[in-house]
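The complex is shown incomplete by one protein chain, all other protein chains being positioned as in the whole.
Right after this comes chain A.
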């Protein structure tokens, strides 16, 4: 099971350590640093490192390494998922998870970590349960505490949701305005060939929800054409059997923000891209090259396409790029060789275009 956790910043300081079993000396992190110096980028450190006595699994998020140390054989995905969960919880509590925010709330962080794992086993990880056990710091409470003079960050009673069959929702939720929002986010990965035709395209989609409903609401969500979804994975609140039999998403939602489901639409289904690209890129030996890209909308169904950003990763040999666009701003970072062009809204009458050498 997860034995210890170290949080390390980019400059290599271990500023937080937590041990769930016996104490492991932080010198174990030397193996990690060794791997870190070998990798050229901070992201390129291999996630699983074996050392003579321990296994080190880490994730790199927001310029922080969350390094878990194990002594026994544990499913690595289990650890990685759990580290993600720790990160998410910290974001949930402190609205961001950075070195300063963690240091600022170090005692709360420590208490949370202790609550999340017991002897390396996950104990309470659902955000609403945790929040009842350990109150998140907020401005109002700080004032209340200073006024009343007593500051207890702890719920003294057992959280109600902890043991019910719906651990993700606490009982007795009340709102004056009952509302639920669903965001559908679809990421399309596509490869476009020289002629501007999409070679492959696949969609990774998510439905993120913000539910503020009183009591124990039971919701259903239906799709017009559920067949195109290749692979779905649901939040634990969704009744899977009903999806299997009727293709209906039926669930009692958690309170607040959560990801209801994610799905994948593979390359077998024809994915229609919302935009098309026309490009002509040519490099010449030594002297430079030409670069010309035009973006245009496809079958827009009456909607305008907004917030278009084009990023081009140039090869390392490119020293500089002088580009002019007829719309939006563009910038070229000579260190990472990344050109970013913020196009904004696409007007079908005047197609955005970028040119340069």
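Note that in this section a residue touches a chain if its C-beta (ideal position, glycine included) is under 8 Å from a C-beta of that chain, and two chains touch if they have at least 3 such contacts; residues count from 1.
Everything that follows uses one rule, which is that contacts and distances are computed from a predicted model.
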> Going by UniProt, what is the name of the one chain that was not included in the view, given "AP complex subunit sigma", "Auxin-responsive protein", "AP complex subunit beta" or "Phosphatidylinositol glycan anchor biosynthesis class U protein-like"?
Replying inline: "AP complex subunit beta"
> Which residue from A:22, A:176, A:225 or A:307 sits in contact with the chain not drawn here?
Replying inline: A:22
> List the chain A residues touching the unshown chain?
Replying inline: 1, 14-23, 26, 39, 41, 43-44, 46-48, 50, 52-53, 55, 57-59, 70, 72-78, 80-82, 84, 100, 103-111, 114, 118-119, 121-123, 125-126, 142, 145-146, 149, 152-154, 156-158, 162-163, 165, 167, 189, 191, 200, 202, 204, 230-236, 240-241, 243-244, 259, 261-262, 264, 266-267, 313, 315-316
